[in-house]
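Complex shown without one protein chain; remaining protein chains in place.
When the chains are written out, they are named A and B in that same order, and each has its own residue count from 1.
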Amino acid sequence: MEITLFGNTFMMPSDVLAAWVFSLILGGIVGFLILKKRRLGLLWEYMITTNHRKIGILYMLFGIIYFFRAGLDALFIRTQLAFPNNDFWVFQGEKYNEVFTTHGTMMIFFVAMPLLLGLMNTVVPLQIGARDLAFPFLNALGFWLFFSGSLFFNISFFLNMTPEIGWTGYAPLSTEQFTPGAGTDFYVFGLQISGLGTIFTALNLIVTIVRHRAPGMKMTRMPLFTWTSLVTSFLILIAFTVLAIALYLLMFDRMFGAGFFSGTEGNPIYWQHLFWIFGHPEVYILALPAFGIFSDVISTFSKKRIFGYPIMVLSVMLIGFLGFMVWAHHMFTVGLGPMANTFFAITTMLIAVPTGIKVFNWLFTMRLGVIRFTTPMLFALGFIPSFVMGGVTGVMLSVSAANFQFHDTHFVVAHFHYVIIASTILGIFAGLYYWYPKITGYVLDDKLGKWHFWTFLIGFHLTFFPMHITGLEGMPRRVYTYAESDGVTGLNFTSTIGAFLMGISMLFVIWNVYKTYKEGRKVGDDPWDGRTLEWSVASPVPDHTFDPMPVVKEIDAFWFAKAAGEKMPVTDKVRASPIEVKSILPFLMSMTFFFLSWGLTFAWYWMSILSALLLFGLLVIRALRDEREGFYGRREKDES
Amino acid sequence: MNREEMALFKDKKMGFFIYLGVEVVMFAVLFATYLIFTPATQGPHPSEVFEAKIVILSSFFLLSSSGTLWLGERALKKKKQAFFLIGLGITKLFAIIFLGFEVYEFASFVKEGYGMSASVFMSSYYALVGLHAAHVAFGVGWMGVLFVQYFRRIPLTLFTEKLSIFAYYWHFVDIVWVFIIGIVYLPYLL
Partner (left out) sequence: MPLFFLLTGCNIAVLDSRSDTAEDQAFLILFSFALMLLVVLVVCVLFVWFVFKYRYTDEKKHDIPPDVKGNKWLETAWIIGPLLLLAVLAVPTIMMTYDQSPVLSSESEKDGVPVYVTARQFNWTFEHENGKTENNRLVIPEGGSIIFHLSSEDIIHSFWVPRLGGKVDVMPDRELVYEIKNPQVGTYDGKCAEYCGIEHTSMVFEVEVVTAEEYDRYLNDR
């Protein structure tokens, strides 16, 4: 189907048409519901909010929406691969390449990241007794930048201009010469904008954790989720900045005729270095917060403090540090030479040590405990063996000579799904079930939660375990079909069944949230018999928390206060809280980034210039409407 | 500044230093890019491209603008309002002159045929020095806002705070320029 718009003719294949129809209907329904229930006010409230809990909710909401979208991509991939020489819908060749590109990019940047950042946003201040993140305005800006970047990336699909360069965007395939269309630009700018938001949020979290802890909450008394958030934030600052520059250089290549990554002078391996200096730490950016969630969940539901707290913290730091020294293990086959290959093989093996420490410490946290099999705990329990399986294939991959065989096959696909789903996704589910009562005041249904857990876990293993073998059978990744004679038919079909089981498991989540909303059971402030400070404040969390401010005397202070049958001591000597503001500026600012990128992508430079001017205008307005003006002036009079 | 203002200021200071850390990583990667690709085996050699005169002149204005800003800041502390305004004004003027030189330099390169696509060395030069120039330009705009804030008579402690944050930024941009001189220009001008 062809459509003419703005003088350009677009091809509209059936999948894009389906996406339009589906989105318009869904958008219509949501819009109708909002109008009918008169919730426009609520919408506006969330657009101007800078409250950490509300921004956390926004992050998680969009993370889950994109999870369904990227999950749908995965189902398309698996359906296409279900049978040899299959011809499912349009997903061969170009369309298949598009769908695995969006699946990977979205899952990493627009699903895992926002869900984790959402949990951090909501929970970290509550765990350390902070009233909000240090810079509420910046926090809102961080979210809206993520939103605008993800929107920019997603819109490419509706224009049938989806990027098709893989989530790794390897040059020279991603340069102008080989992908001249706008698709790759959507990738470049989408990641650039949302990455900027991520950097701001990381910065915000660091300042919050370092400077806004409750009295007595020393660094060595912080819950492990807060610790991992802190280390993760540092990783984000370095890794995402390197990615930003990599994308910046790629933009120069594509738009201004530079030649960093292609041609006789440029170097495609340089892109790979930059990308993996970002990309490998990114894996730990995804995994570490999940480790923190599991630490808290396992400790709570074993009724025991975490085993070996100091070494747990140290190992997180060590993983973060080593994470920056292993990037070239993604590049064993590009000819860096035996010396580099050996170095990166050894560093990669070393990273298994701190990870191993964590696994054993989790096991020994449960030892002698009383293990309650609640839904969050089930996810944590499912995590341990699944993650170890992913971890050991990681060590196998680090064996550089063996990696020549593994590299870029389904074995690698199996490996990284094992580690990322087992840690990040199961961690996010554990976190969502665990903190849902704190966020909404309702506890999610346990029975449906268990259905969700078991179908997801079984589906997950069914999908990805066979991929180890298909990989060794010689199936490269990113191929859209295989021959009967390749001997991988049965295994691929098993994977497809597993993928659909995972898809079905997500329906339990929708059902569960709906059921809880309709007939949910209101719970108290501390439904899980928790150990850390967030369970001492009301559920759902009010806008103003920790009044009076508790004083922390030890690790898991809330638990020990409960055990002693006392209330936590409080104080009124509190440092200045972050000042809450309500402002639409963050939203507007991030939208200027959207249009700026749009102009660059389609060479409508007037639009870019206009957006840039608008952005500077908004920055000036922001500077002139500093919320601290009122606050400072008031105090100053007392002083002089 | 009272205790509460101090706490908020320290938050901001720390946040801004972390942001400068991000900038350090950013420029470090760009310097690395420059070092990897320069000199390129094809296209112009850096020594035929760069001109010492412009580098010296522009460096003079940018580096001394750090000094004038510092003087202005000190004048504000001593409540010498006029001196402060002159200091900030000269800083801004010098920054604009620096930008003028940059624009002139880039334009003359392009005119001589050393544009973005001339060689991968030129590309990495523009990516690095261009980003720095953008930082200077942003600083010029920022100083404009500071003038407005000053005449709006916002609380003095708040204004001092805003000025200090800007000063960190400006000195940082200057330090980057020192590295640009040392890494980008000097090896090919000596």
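By definition in this document, contacts are C-beta pairs under 8 Å (C-beta built on N, C-alpha and C of every residue); 3 or more make two chains touch, one makes a residue touch a chain.
Model, not experiment: these values are computed from the prediction.
Put simply, the missing chain touches A once the whole complex is considered.
Checked against the full complex, the one of A:V210, A:I384 or A:V523 touching the unshown chain is A:I384.
Considering the full assembly, A:R478 is the residue among A:R211, A:R478 or A:K515 that touches the omitted chain. For the options A:T208, A:T375 or A:T409, the residue in contact with the chain missing from this view is A:T409.
Among A:G41, A:G337 or A:G565, only A:G337 touches the chain that is left out of the view. The chain not shown here touches chain A at positions 93-94, 97, 164, 166, 170, 172-173, 178, 262-264, 268-269, 302-305, 307-311, 332-338, 341-342, 345-346, 349-350, 352-353, 356-357, 359-361, 363-364, 366-373, 381, 384-385, 388-389, 392-393, 395-396, 398-402, 404-409, 465, 469, 472-474, 476-481, 486-487, 563.
Just so we're on the same page, only the chains that are shown with their structure count from here on.
Centre-to-centre, using mean CA coordinates, chain A is 34 Å away from chain B. The touching residues of chain A, counted against chain B in their complex, run 134-135, 138, 199, 203-204, 206-207, 210-212, 237-238, 241-242, 244-246, 248-249, 252, 256-260, 263-267, 270, 274, 575-576, 578-579, 616, 620, 623-624, 626, 628-629, 632-633, 635-636, 638-639.
Residues of chain B touching chain A in their complex: 2-5, 7-8, 10-12, 14-15, 18-19, 21-22, 25-26, 29-30, 33, 36-37, 40-43, 115-117, 119-120, 123-124, 126-127, 131, 141, 145, 148-149, 152, 154-158, 162.
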